[in-house]
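Here the structure comes first, spelled out in structure tokens, and everything after it is commentary.
Removed: one protein chain of the complex. Kept in place: all other protein chains.
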Amino acid sequence: MIPTQSQSFSMLLVAIAPFLAAFVAPTVKRFLPNHAGWVLALIPTSIFLYLLSFVDLIAQGEKIQFALPWIPNLGIQLSFYLDGLSLVFGLLISGIGAFIVIYSGGYLNGHYHLGRFYAFILMFMGSMLGLVMSDNIITLFVFWELTSITSFLLIGFDHSRQASRRAAIQALVVTGGGGLLLLAGLLLMAFTMRTLDISTMLQQPGFMSEQPTYLLVFILVLFGAATKSAQVPFHFWLPNAMEAPTPVSAYLHSATMVKAGVYLLARMSPILGGTVEWQVTLPILGGITLITGALLALRQTDMKQMLAYTTMASLGMLVMLIGNGSKEGILAAMLFLVAHSFYKGGLFMVVGSIDHETGTRDITQVSGIWKSLPVTFFGAALAAASMAGLPVALGFFAKEEIYLIAKGMEWQHWLLAVTALVGNALMMAAGAAIAIRPFLGVRIATPKTPHEAPLSMLVGPAILAVLGVVVGLFIHQFGDWFFSPSASAIYNHKVSNHLGLHFDPIPLGLSVVTWIVGGIVLWKLDRIRDLLQALARVWTWGPDKGFDQAMFGLVRFADWITRLFHHGRLEQYLILVFVALGVAIYTPMVLNGSLPDVPNVLPQLRFQEWGVLLIAVLGLFAVVFGRTRLVAIVSLGIQGFAVALIFLLLGAPDLGFTQFMVETLSVVILALVMTKLHLDQRDNRVFEEVIRDGGLALICGIGLTTLLLAVLRTDLDTTLTDFFIQTSVPIAHGRNIVNVILVDYRALDTLGEISVVMTAGIAILALIRLRAGGPKRGIGAIKRAAGQRAKRAASKARSAS
Amino acid sequence: METALAILIGLFFTVAIYLLLSRSLIRMLLGVAILGNAVNLLIFTIGRVTREVPPIVPNGQYQPLEPIANPLPQALILTAIVIGFSLFAFLLVLTYRAYQELNADNTDTMRVAEPEDSPRPPLSY
Amino acid sequence: MASSAATPKDLPPAMLDVATSIADWVVVWPIVLPMVGAAILLMLRNRTEWQAPFSFAILVATLLANFSLIQTVFTKGTLTMTMGNWLPPFGISFTADSLGALFALVSTVVMIVVLFFVQSEVEDRETKYGYHPLMLILLTGVSGAFLTGDLFNLYVWFEVMLIASFGLMVIGGRKIQLDAAIKYGFINFLATTFFLIGIAYIYGLVGTLNMADIMVKAPLVENGAIASVAALFFLAFAMKAAVFPVNSWLPASYHAPDPAVSALFAGLLTKVGIYGLLRVHLMLIPQSHAQLQIAFMVVAVLTLVLSPLGALAQTNARRALGFLVMGGIGAMLAGLAFGTPYGIAGASLYAVHSMLTMTALYLAVGLVERMGGTSDIRHLGGLYKASSPLSILFLILVFAAAGLPPFLGFWPKLTLLQAGISLTTQKDPLAVYHWWVIGALLLNSLLTSIAGSRLWAHIFWRNGREGKQSEIPNANIKPLDRRGFVWGLLPTMALVGIIVVVGLWPSLYIQAGFESAKSVTIFSPNYITSVFGENSQ
Partner (left out) sequence: MNTIIFRTIAPYLTALMVVFSIFVLLRGHNEPGGGFIGGLIAASAIAIYGISAGVSEVRRALVFHPITFAGFGVLMAAIAGLMSAFVDVPFLMGLWLFIDLGDGSELALSTPMLFDIGVYFVVLGAISTIALALEEDEDGK
């Protein structure tokens, strides 16, 4: 459906409004220090409501797209595309975003940089919305990298600690680096498919997989998705990103940004999916990530870290499901995605509240606080139930749908289901531990005495938790509205809605197994954790450590190689320059075979010409071999005068006179300066250096001569000269043609030339007169006074002399 | 004549480059001066040299009566000489000032902008 | 024009017979105005208080001329004026095509911003010894190089630019400046000398110096020496543009002069080298592009990869920026190596981006130096708290330099990548090697963002200096004084504002890039017809 103009405008506003809000956020915070979060949350809320109004249309299978011209030369439009997939993402981003903005107001209340924080998080929201709604791959990439940049700023929000800065740079390097590969992949894909618009690409499913470029595109896109969505072995940045304030973790590194990679794979599924490469690589990658993440989660005692690793595991699950690519798999992926966003967002906020209220988030240090934080506990319990997949929470249906894949009855389906089962069980244990351990049990002392969190920090977890159950209760309706349309968008065919509370033996059986295994793990959690930690002590190397090694290795390597080439020794630089000169002259001549023959006839010269040449040669030798400076300078004069004589002999009196004058002046100035310096008398090069430099110089000299001889074989086109000769007197009124060329035909050269002379005068004057010590800071008043003092002193000196 | 000049030019270039590669600034300056002469001779030769009369039209004539030397390279060389001299003068004074301030004539010892023992980049974030 | 003597009958046509309207003069104002301005300022050098306002007035006039020039060129095509009313190729032509006009315009913008910034740090005695005239002369040289249509004249403008940059490099007379100027001076002197040698040879081969005339005649040259001559041009411009491995002068010198001067150099000087490469190898001697393509690719890859590594290895922030400037040069070379319209557009877009962004980065670091008292990143820290505007500016610029969207640097990089990718699928023995260039472009972005974010983390995010004190607030930070704020920070902000706005609405910018690509390729005879008239073919 093509929307009307006003609709297009409001759609555009969806993407832009968060940026505008980000712009004013610091100001809003200044005027409403305590309630800015509530006010700013109005933006995501209204976006949420606005997007909600499209649910009906989308559910009927409509797609909304529109484009505004942006960069017509490159075929890039600011085009938006709203289908089931982007709508679900859009709603999650704006909906959870609203709670996060409110929550941040409580969590960071009184923080010095809270205004900046709002700005960053709103900017992120806008980027994420833009990312999921983009139709143009360039636009998509622009927003993709914007999320990396905003994430960089948010992870490093607590900027005074090195760990935060490290995590921020790490995330930027990993996701930004993956993003660059993604860009190459997207461009190659666009070039192959001859369009930049995803919607156009979607109309030719299967086209790409037959192209020779497919494999490369697939690998590059996969790199982009895998780095962003923290798949093994690029997962390490995600747990480190927990250095960010908890709202950021909840929002970016759990509910939204990390899912961008999943979104991309889902979006590309009709275009790149369906091939063997896709269906083998993605499930394996996702499966490994799922199990690794789940196991690593159990190793942690920091609740935030536990959640981070389960997030990683969930991302693995999503990649695995999208890779599976069956109807069930895709529907399961959508269900799991929404369920995960609800419960994980909620749980992160719960952990944030615990941290905020008790001063610790170590799961072994908090216990029995449910009486102090009843609402938080309520939210945590419901979220954990959804995470465990207890009926009738949304997580239950997600799990059931995953296990439906096992009905395919082939070994790879079973393998997938079993992997999912293990992962689910482990994640359930982790989630349940967070909901139970801190709240129930014996009360132990914590760094701070807990109270119920402020309202702003309760709204989010509570509503999200309730929502997880409500959606589960009305699963069929929600299926019609959201899950079926979004799955259809990924599957590129209609995925009918069969969601409901009917019990299928295989999935239900697998669910029960999951609960049992999960229960056992929860029961033995401390033992398992000790075991895993013991293992971690043995196997200490991981990609996270590897990152430091790579980074510092890179810096050391950079240092080494830069010192190699930029060592600060002028003569070495010059040697390189002359080597390059030799290469530039000889290589093309050798390659073209155009080396001229050696002239074998001795030139026929007159006596005086021989004489002048001899003088020049003698002058040159004397310059090189002269024992003292004086000899060198005098010899310089000799070769210069020889050149002047050559000019005079060969019909260039103007040149001859000028050369005489210039050479005299050069020698005089040189002598004037030399008398003031006490310089090395001799060339202090050792023999090897003499050979090296002399050889290089000789090679270059011969090269230039050879080239000259080669050029001289061509007859000179004398059109210009003939014209000058013919018109000099009649039109330019000058008999000295050289002078006429200088002041008339090519007067502009002369104008430039006199500018050079004038500027040389200024520069030399400044060089001699301006002598300063110490670095310049440009510190206004003080320097100005000093300058005036100097000026006064100078004028005094002038008047005195 | 052209061949002889071509060989002479090669010699000029060789000497100039050899001097430029010496680490003594004053010698390098001599190299700069000789390099300028080499280039001027190159332009002169490339305009073809055949022992002709100066490019000046005799008084009262519209056009020269006999073949004359190619005036265009001469004009170019005049421009180049002037520019070359300006640069030479600047580099000379620069050397002079550098000697005064840095107390060095040898480029080996001129390491203010790029110190020999420049610090290593920090290994931190 | 009065002529007393009757002209003989056998004269060739010598002069244009159409009157030149004053509107055509727009092609020479961008050099005449600053040149005359510099001359007048020099005569008034004791009136230090007049220097800045007068320079500003001159620059505004130049800017207007540039605007009107670029508008004419974009609407009516390449604009030519041959000096002295002589027919080309006998007089010197000034030929403004889209590429030249675009570069000249951006150079003037950069110059104006820097002129403001200079007011925050220039000392009276420096004004008296020609700070402002030198800046104007530098602009004269740069604009002249971009607009001239004559190869020898290009050499003259190179020298104008060079001598002005010498002056600016040493003004102030600190030790480090002198040392840097020695390296800068000798190597750049050699570069222009090589260029002159190349001109001599090309004159020997084609007998003309007018660029349009060379375009016509150079492809017909059968002498194999032209390949070596082209390689010589490549070397000369590569040295000017600081291409690896002949780039050592740039990091050796750019951190030495005043920050404003560094900024000006970073913005203008190397781009002239790139401009020369585009002109010579794509237009004047087009056959040399195929011959040198492998060389272009190799040096492009090396420059792209090694430059940001250099930035990573520095402790001096300004020196690190020098390496980032060179990284951009690598990207422009990549565009040259591709040689397709997309590639050239990418290169010229990148050049524009680099002029603006690198200038702004140097200005920002100049302010950092002023606040932190040093440019050594080990002794900096805590500026995030001290000046949030500056920290935001710096971050934007770093990401723009790395080519991350939505900042300015992304668009040229995107264009270059598209150029490269479309080449990889062609039936061409070099097709596979284009992946190396693409890979280097991507790696450059990654390494630049690592180097940039590390700089940012060290200078801004960190509370204190390197080592154990890194959490203790840095006590050396001084807030910007009023002069620093008004003349230093605000102009920098304005420049970054331009960068951000153009980055967000790049359509005009990209159009300009493609227009200039069109004007450089040999496929467009526009340049020749503009010089010689319609029926010249």
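Every chain is named by a letter (A, B and C) in the order it is written, and numbering of its residues begins at 1.
Rule of thumb we're sticking to: a residue touches a chain if its C-beta (ideal position, glycine included) is under 8 Å from a C-beta of that chain, and two chains touch if they have at least 3 such contacts.
Owing to the predicted nature of the structure, the values given are computational and were not obtained by experimental measurement.
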Handout entry: Interface partners of the hidden chain - shown chains only, full complex considered
Key = A, B, C
Handout entry: Touch criterion as defined above, residue of C:20, C:71 or C:426 at the omitted chain
Key = C:20
Problem - Absent chain, residues of chain C that touch it - result: 1-4, 16, 19-22, 24-25, 28, 32, 35-36, 38-43, 45, 81-85, 91, 94, 133
Fill in the blank from the handout: Touching the unshown chain, chain B contributes residues 54, 56, 59, 78, 82, 86, 89, 93
Practice task
Identify the residues of chain A touching the omitted chain, counting contacts across the whole complex.
Solution key: 653-654, 657-658, 661-662, 664-665, 668-669, 672-673, 676, 732-736, 739-740, 742-744, 747-748, 750-751, 754-755, 757-758, 760-762, 764-765, 768-769, 801
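Please note the rule applied: only the chains that are shown with their structure count from here on.
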Practice task
Starting from the mean Cα coordinates of chain A and chain B, work out the distance between those two points in Å.
Solution key: 46
Handout entry: Residues within chain C bordering two or more other chains
Key = 8, 152, 156, 159, 163, 166, 170, 173, 182-183, 186, 190, 197, 201, 204, 251-252, 312-314, 454, 457, 470
Practice task
Enumerate the residues of chain B that touch no fewer than two other chains.
Solution key: 20, 42, 46-47, 62-63, 76, 79, 83, 86-87, 90, 94-95, 97, 101, 107, 110-111, 113-114, 118, 120-121, 124-125
Handout entry: chain C-facing residues of chain A, complex
Key = 69-74, 116, 138, 141-142, 145-146, 148-149, 152, 156, 159-162, 165, 168-169, 172-173, 176-177, 180-181, 183-184, 187-188, 191-192, 213, 551, 554-555, 557-559, 561-563, 565-566, 568, 570, 573-574, 576-577, 580-581, 583-589, 591-594, 704, 707-708, 710-714, 716-720, 723-724, 726-727, 730-731, 744-749, 751-753, 755-756, 758-760, 762-763, 765-767, 769-781, 783-784, 786-788, 790-791, 794
Completion exercise
Within the complex, chain B is touched by chain A residues 162, 165-166, 169, 552, 555-556, 558-559, 566-571, 574-575, 578, 599, 601, 603-605, 609, 613, 616-617, 620, 623-624, 629, 632-633, 636, 639-640, 643, 646-647, 649-655, 658-659, 662, 665-666, 669-670, 673-674, 676-677, 679-680, 683-685, 693-694, 696-698, 700-702, 704-705, 708-709, 711-712, 716, 718, 720-721, 724-726, 728-730, 735-738, 741-742, 745-746, 749-750, 753, 756-757, 759-760, 763-764, 767-768, 771
Completion exercise
Touching chain A in the complex, chain B uses residues 1-24, 26-27, 29-30, 33-34, 37, 40-42, 44-49, 51-59, 61-64, 68-72, 74-79, 81-83, 85-90, 92-97, 99, 101, 105-108, 110-111, 113-116, 118, 120-121, 123-125
